[in-house]
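What you see is part of a larger complex, with each chain still in position.
The first chain written gets the first letter, and so on, giving A and B; residue counts start at 1 in each chain.
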Amino acid sequence: MNTFGRIFRLTTFGESHGKVIGGVIDGCPAGIKLDFEKIQHELDRRKPGQSKIVTQRKESDTVQFLSGIFEGKTTGASIGFLIENENQKSKDYGHIEEIFRPSHADFTYQKKYGIRDHRGGGRTSARETANWVVGGAVAKQILSDIKINAYVSSVGDLFLEKPYQDLDFNQTESNIVRCPDQEVAAQMIEKIEKVRKSGDTIGGTVTCVIQNVPIGWGEPIFDKLHARLGQAMLGINAVKGFEYGSGFCGAKMKGSEHNDLFNVDGTTKSNLSGGIQGGISNGMDIYFRVAFKPVATIMQEQETINSKGELVQMHGKGRHDPCVVPRAVPIVEALAAMVLTDFNFLQNSKTF
Amino acid sequence: MNTFGRIFRLTTFGESHGKVIGGVIDGCPAGIKLDFEKIQHELDRRKPGQSKIVTQRKESDTVQFLSGIFEGKTTGASIGFLIENENQKSKDYGHIEEIFRPSHADFTYQKKYGIRDHRGGGRTSARETANWVVGGAVAKQILSDIKINAYVSSVGDLFLEKPYQDLDFNQTESNIVRCPDQEVAAQMIEKIEKVRKSGDTIGGTVTCVIQNVPIGWGEPIFDKLHARLGQAMLGINAVKGFEYGSGFCGAKMKGSEHNDLFNVDGTTKSNLSGGIQGGISNGMDIYFRVAFKPVATIMQEQETINSKGELVQMHGKGRHDPCVVPRAVPIVEALAAMVLTDFNFLQNSKTF
């Protein structure tokens, strides 16, 4: 299934080492004046080679729009777009043509489809997420009043302890790891550097805070706002978990501690609910946390098997991220923006 | 949205205090001989009043099938079913007609729809999950070779530390809290009892293990197996988080620790991946964990607001669960069974 969303829909295609990747945005309202610089800016936040702690592959990731836009405004027609793959060094992957890399999708794709484009993981590559960032950047312009801020909240066992309320989201982009606390950011960068030098990789988490969502977005029973956000985030490469509001900590608490008491204006004194009740936004901040496993490609010797079922030694090659969370920040924001845009239109029909 | 699934679809209706609840199962293959006792057994595992640590409300939760079955076998036609609400004491809810209960969906439903059936939370009640158990019980019979075992893995801060490999799932139903370790089960029961007596409630987690899933189930890019499982679980009332495989712990690890190395037969020595790679089952056990917040209705005095926006005192009434996880176990299994059944049919088309 290569389509995301019900009303605001993104359909994508492309392999990491093909000529281009791209997609079609369907369900975008007409008459929206698009700010193309902002869209490109989102792609620049995700692109490889942007700093020393991410993959050194170079891609300009320039998006070309092919339809659905007339004199700078959306027409309501489907919006086709392309991003060229400028830097596909297939030879980097020649050595894995016959190999199933540990904790990669090589094995499952081969078994499911009986064929696979092994170059850079083909369709399974996180290259695909560039398409999502384009869709999300358009969605953000539809949701202009809503603020979506993601940031790196942990790298390995190093956590940003401060609650989001104490952070200045304007600081997120001021450092290469995208942690709004400069002190913790410096430690995270150092940690990633150390891991990278050892030829290893490390996991981390991204926290996302969504503000100014009107009351009433979300479609119970089977299309709850947090369930759709969860499905979207779990679809990102390397994601192993999702929690919103009190999350897993909430499972340790008592009702008397966990309940969010109301103020007379309908806001709540606390917000362990994470801005959602019964799958519907309640007007408070929506926040959630996404767990990313360490990148599977490491620059160390590993034993694995080939398609003949023989044990072989492999050594990671190519240019990979020692830690994905800095580049995952704009991806998390993009998916959140698309989910919210979908509900924006769904709730127009004022129905479950 | 009251329909769950793409090919195997469950569409539901009903409020906790209406005459009945029910649904329609669509996409069930023809010719399946249904074991109605097994279906009723799943409902009995979920029903209220089954033990001292769950709500004392009494419901027989007897399902009646209305169509799609001829001489005991499915015909391929849609299967309609009903469950009567025998025990709706609407008066239990008279006191909350005008009140928005803290951390309930009263407020969001009222604001979204401008009207609500306040009796027992109406459509927002976990009563709805009985419908899911029916759909899941049918799905389990389609997936007869696949073993789905959920159990309570924590209550509050009391955790079952043993890995699932060391547990005997046959023990899960041998105690009222549904924890397969008798010793930990006894402590959990005691904990819930204590909480209940104090008029409070407590959260917990449910772990689910799925065995014998063939290699190749799951539909990347936007319909990954774990993403669909996550969406399903996050749709359960009171759920705040979902993780699979290494989950949030995986985010603390290094690639060299996290990678699952292959055996020559394509199985893996470790299984931090949780049986899924790139959104596709790899033949290893699938396992995930679901976090439930404490039930919001407590038998203590709380301050809240009414529909006029006035502060009022409220005191929980009615018969509620001090802890939902024991009754959540069959619900988690049911949703997992429906998601897998959907992919069972989708993978027939051998496509993304």
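Simple rule for what comes next: a residue touches a chain if its C-beta (ideal position, glycine included) is under 8 Å from a C-beta of that chain, and two chains touch if they have at least 3 such contacts.
Note that this is a predicted model, so its numbers are computed, not measured.
Engineer: Full complex copy number, with 2 in place?
Structural biologist: Taking the 2 displayed chains as part of the assembly, the whole thing totals 4 copies.
Convention: only the chains that are shown with their structure count from here on.
Engineer: At what distance in angstrom does the C-alpha mean of chain B lie from that of chain A?
Structural biologist: 27
Engineer: Note which residues of chain B are touching chain A in the complex, please.
Structural biologist: Touching chain A: residues 1-4, 12, 100, 102-105, 107-109, 111-113, 123-124, 128, 154, 156-157, 195, 200-205, 215-216, 218-224, 226-228, 230-232, 234-235, 240-248, 250-266, 268, 272-274, 276-282, 291-298, 300, 302-305, 309-311, 347, 350, 352 of chain B.
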